[in-house]
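Every protein chain of the complex appears in place save one, which is left out.
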Amino acid sequence: MADSLPAERPLVAENPVVLHAENLHVHFPIRTGLQKHSLKAVDGVSLDLRAGECLGLVGESGCGKSTLAQAIMGLLQPTAGAIELVGFGQEVRRRDRARAIQMVFQDPFSSLNPRMTIRQILGGPLLLHRLCTRDEVEGRIMTLLARVGVERAAMDRYPHAFSGGQRQRLCIARALVVQPRILICDEPVSALDVSIRAQIINLLLELKDELGVALLMISHDLGVIEHMSDRIAVMYLGRFVETGNWDEVIMRAAHPYTRALLASMPGAAKTQNKRLRFSGEVPSALKPPPGCAFHPRCSEAQDICRSGAGPGFTELNGRHAARCHFANRET
Amino acid sequence: MRRLNLQVGLSIVSMLIIVALLAPWLAPFHPTEYADLNNAGLPPGSPFLLGTDEQGRDVLSRILYGARISLMVGLVVQSMNTLVGVTLGVTAGYFGGWWDELVQGLTNLMLAVPTIVFALALMTILGPGLTSLFVALGLTDWSYSCRISRAQVLSQKSQNYVQAAETLGFSKAHIMFREILPNVAGPLVVVATMGVGSAILSEASLSFIGLGVVPPDPSWGGMLARAREQLMGAPWIAIYPGLALFFTVLGFNMLGDGLRDLLDPQGRANT
Partner (left out) sequence: MSGIENILQVEGLSIAVGSKHDSPLAAESVTFNVKRGEIFGMVGESGCGKSICALAVSGLLRSPLRTTAGRVMFEDKDILALNSREIRQLRGGRIAMIFQEPMTALNPLMRVGDQIAEMFVLHERLSNSEARRRAVAALEQVQVPSPEQRCADYPHQLSGGMRQRVMIAIAMACKPALLIADEPTTALDVTIQAEIISLVLELCQQSGTAVLLISHDLGLVAETCNRVAVMYAGRIIEEQRGDLIFSSPLHPYTRGLVAALPRPGRRLAGGQKPLADIPGLVPPIGQRAAGCHFVPRCGRADAKCKQDVPQATQLGGDGFVRCFHHG
């Protein structure tokens, strides 16, 4: 069905892989009284990111999606597992990683240094990485500002002079200034108003197509994820529970969690024939339930789901997999 | 009321600076070389506007020259304290971990023992004199700068612009001192300003007990010490340096208060 749709871009499945993460774990030690626990924020995640694709990462707050992003970005040291930046070998220097991966944050108000002008904010990284000479900085900044849709006069202003949407454009400009191959966007539109949100989403998609940058788009909003992603990964309690091409995940969601997420979106009742209700809240990542971590909230849980190590991935077809014992069952 | 602090503080401090700079021209007599025992212990009048001391030196001239020493000690000592305190505080707040715990322990130690006791101990080892004074006072009163800069850095560290700078590959020194420090400078300026006052006071205290500025150089504390014996007969020898000291410290404190009101956005919102 997706093939026949108008205005779809060609599949990006053949593009080269730029980032490969294998069995990534990020655990935080937690001390409660005398006992030591470890909070498994990311608990065995593997992913590939291809040039020019948008991988949408969706999940509730506390599912570990931001921790995963920070680990990939190098802001957190993974407890186990490997992150391979293709073409950089095993030991990636800090500077190289900075040039290869960049990040846009949720809150545009705290993301720009209030004591620096836009010229300093955008020019600093250019000079740090010796991407151009001092004389060329101004021209580079001009081009970049024009590309993200901020007026040239912005150059010598301080961040407080800009609205939320414009600040987010400036944050995107700062991330792009080093010409990264991967752009991680952690809830980049959640803090923005609807009319501004659309502007930023459009801008990100344009930049992805123009520059061939790989987008790791993190959001709790399935509407945004559906609109932007080529592939979608659904995360629950530190693990991916479903991955696949966007249309497969949206139309033929195989994991009950994904289906419930889809069903809880406002306006989803019309597109989903069955409205699934959640019962209960996300369990603490400190004490994940035995078996499938989702079983306490799952309306379809059986005995097999409540014990053991939990289900592995079931391949549904080459482009879609779900971590559920009943992934193959038709619903 | 808020503006009053700033205005009065600023006036006193600028007057002090002018006096210190122009002392050679303002002072009617030389502070040390003019000493005529025939004129010893004269009450205020002409030509000795504030009287003379027990050696016949002009009290006014000595106070004017004393302002130079006080101001120099205040500024140098407080710069040293700020440098030490901010460096320790910013690094402790940014790096955290064992370094943070070490710095915090040290800060608590400094806070637990009065500064003047530390300074006293150091002065006894180093001997009196201006250089030892700088060292003794400049390395002992940094705990407030340290605490405040650490707390400020902690609150800034979670801001996304810091993470953004990290992801862009900037060095840790750049992030601490070029990105974060300008954002926390406000409160630090306030602490530093007030610290000048207390440094001047500490110098006076040390000079008072004979461990500070070496006589016959005019220091307000030293003048006070010498005046003690004549307090009943010639009170002016003590009163005028005392007043100079009082207004100087008051001026710096008011300036600090005024700056705080000016720089604190919360305070501004309330007016």
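Per-chain residue numbering starts at 1, and chain names A and B are given in the order in which the chains are listed.
Throughout what follows, a contact is a pair of C-beta atoms (placed from the backbone, for glycine too) under 8 Å apart; a residue touches a chain by one contact, two chains touch by 3 or more.
What you see is a predicted model; the values in this text were computed from it and never measured.
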item: Chains on display which the left-out chain touches in the complete complex; value: A
item: Sole residue of A:155, A:265 or A:301 that reaches the chain not shown, by the stated touch rule; value: A:265
item: Touching residue (missing chain; options A:222, A:241, A:292 or A:305); value: A:222
item: Residue of A:32, A:61, A:77 or A:90 in touch with the missing chain, whole complex considered; value: A:61
item: Hidden partner interface residues of subunit A, rising order; value: 1, 5-9, 60-61, 163, 165, 193-199, 201-202, 205-206, 220-224, 226-228, 246-247, 250-251, 260-271, 277-278, 280-282
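Following the convention adopted for this analysis, only the chains that are shown with their structure count from here on.
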item: Partner subunit B, residues of subunit A touching it in the complex; value: 73-75, 94-95, 97-99, 101-103, 105-107, 110-116, 124-125, 128-129, 171, 174, 178
item: Subunit A partner contacts - residues on subunit B that touch it in the complex; value: 159-161, 163-170, 179, 182-183
